[in-house]
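With one protein chain held back, the other chains of the complex are shown just where they sit.
What follows is chain A.
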Amino acid sequence: MMNGPDSQRENSISRRGFVAGAAAGLASLKIAGPLWARTNPELRAGKFGALDASTPGGIDLYIEKQEVRVDEKIGQAITINGGFPGPVIRMKEGDDALIRVHNRMHESTSIHWHGILLPFTMDGVPGISFRGIAPGETFTYRFKVRQNGTYWYHSHTGMQEQLGHYGQLIIEPAQPDPVAYDVEHTIVLSDWTFEDPHTAMKKLKTIEGYYNFQRPTLANLSAQVEATGESLGEVISKRLQWNWMRMDPTDIADITGATFTYLLNGRSAAQNPTFFARPGQKVRFRITNASTMTYYDFRVEGLPLTVVQADGQNVEPVEVDELRVAVAETYDVLVTMPDEKAYTIFAETMDRSGFARGTLAPRPGMSAAIPARRHRPMLTMADMGMMHGAMEGMDEGDETKDMESSHGAHAMNGEHKMDDKPSTSVTYPPHDERRVAPIKERKPLPIQNLPEMVQHGPDEHGAASIAMAMHAYRRFDEPGIGLGKDGRRVLTYGQLKALQTPPDRRPPTREINLHLTGNMHKYIWGFNGKKWSESKMIRFKFGERLRINFINDTMMSHPIHLHGMWMDLYVGHDYAKNPRKHTVNVNPAELLTVDISADAPGQWAFHCHLLYHMEAGMFRTVAVVRDLSGEPIDAKS
């Protein structure tokens, strides 16, 4: 099962060796798993095994709270089979998965299979799919595996995900894999804090910007002048403009390196986990961002990456130098090891307050230089939806000198300015979560050349929403904040094309406009100004194809995740090629459209995957029902 002499340190699996190894690993884990956990009180984070859930007897997962050494300090973690992250779970497409989850903690728990199509009772969301797994109880998950690719799993109970309750899930395809590779490595990016997550939540709720130590100050005025190439007067005037709006252009991550230790497979940057490949070998990295709050910019310094899969779905290969992995997204990339040298695997956080790191090398003990950290980015007026017109001059860019962007985003070349033809801009009716047209009136919606921007309606979302953006617009060709200005090729959503057209690509006949809203000052988050406890269920009609237009009113990026069904992401090209995703990142002031086949009856979770946003209310229950004629259901009855 292991590849290379020292690879026990990392989860490195060669394809051919896997099956035999998995069986052996399974046998040993079943007996030894919970035992070793008890005899090793100074367990180190980053030790995790692999299990095959398609074997007839199924697998057992033991959830325990124990002391774990994280980067030389002891923390209270939640381990799965004694490890954190949990074991890499393997399944085979077409088989039945059988997983018994034993809760050995004093609190309730759960496991949600992220991105997996299954009956809603197996989805693992306490309060929606089931009761949760009580202390001492065993819950058996059993479902048919109907897909393949790289996914992950995590607790959906409270804030357990922050404490290590997650792991990678790999489903082998039933048909021959279109992706050829010699060796594969699991990369689970995450963030860890020694604080109680509830304490962190309390701090965010009571003291604004608690963890942001990168704010504009008098002391960094000259640094900003130097970095932007603007005059002191311009910099000061921009700061005053931001102040006038009561906004902070450095509000990019709510929780930062001030408390987070950034981890790659449970190891800190100092521990430098090493992955092995011989020269000429093609390496498949299966990357999962299992963070609670951290967007990572991933690269292997000096080597091009070929992106072959996004959210478990094969895509037409795209070669890039860097890719942003939003929270809860997964990407598979191929890297060819060129020579006998070591290469740094570098995952810098979006706010640049830290990084996770590893090494790709032919032999143990090798390492390469850690790349220089980039300046922390600042939000621009574009992130306020003000870029396309009179206020364009206010764009302050990143603290990087090169303002001539290399990404060619059409937003930058003024293709849709405010004074454009009205056909590119629409005003969506407000608050229409439950506004439903009679079926007779439903016409197929356009699937190409969708509006490039929407104007914020006359609606106010109330005290829970600070909506500064007057417009939201398509940003799928933009690399994202802080990227694309240093000559690196960065993956954009616009480059993702499904390798094979999924079966259902009917045009949708109904659309729902969902504003992503929040009050950063009070740390209230929600959709259309309402948090979960104030909302009613969003209803999908079983069998229908519907569209959701996300309109991000906030100045933060939100990774939106729908359980149980795919979201087909509109990225401007051939409709048949739109990528299928389980989690879509919506940038500040972005209009992002997804089409959904409502083919999974039951009730499902639908939420922002930033854990603290979700816990603060950025969550909806979706009910896939027989028809839409009944009364809306209170999410909280």
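One rule holds in what follows: a residue touches a chain if its C-beta (ideal position, glycine included) is under 8 Å from a C-beta of that chain, and two chains touch if they have at least 3 such contacts; residues count from 1.
Here, contacts and distances are computed from a predicted model.
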Given the options "Sugar ABC transporter ATP-binding protein", "Phosphate transport system permease protein PstA", "Aspartate carbamoyltransferase" or "Copper resistance protein B", say which is the protein name UniProt records for the missing chain.
"Copper resistance protein B"
Out of A:V70, A:I99 or A:L118, which touches the unshown chain?
A:L118
Touching residues on chain A - with respect to the absent chain
108, 117-122, 125-128, 130-132, 142-144, 146, 158, 199, 202-203, 205-207, 210, 213-219, 240, 243-246, 431, 434-440, 463-466, 504, 509, 519, 521-522, 524, 531-536, 541-545, 597, 599-603, 605, 607, 614-617, 619, 621, 623-637
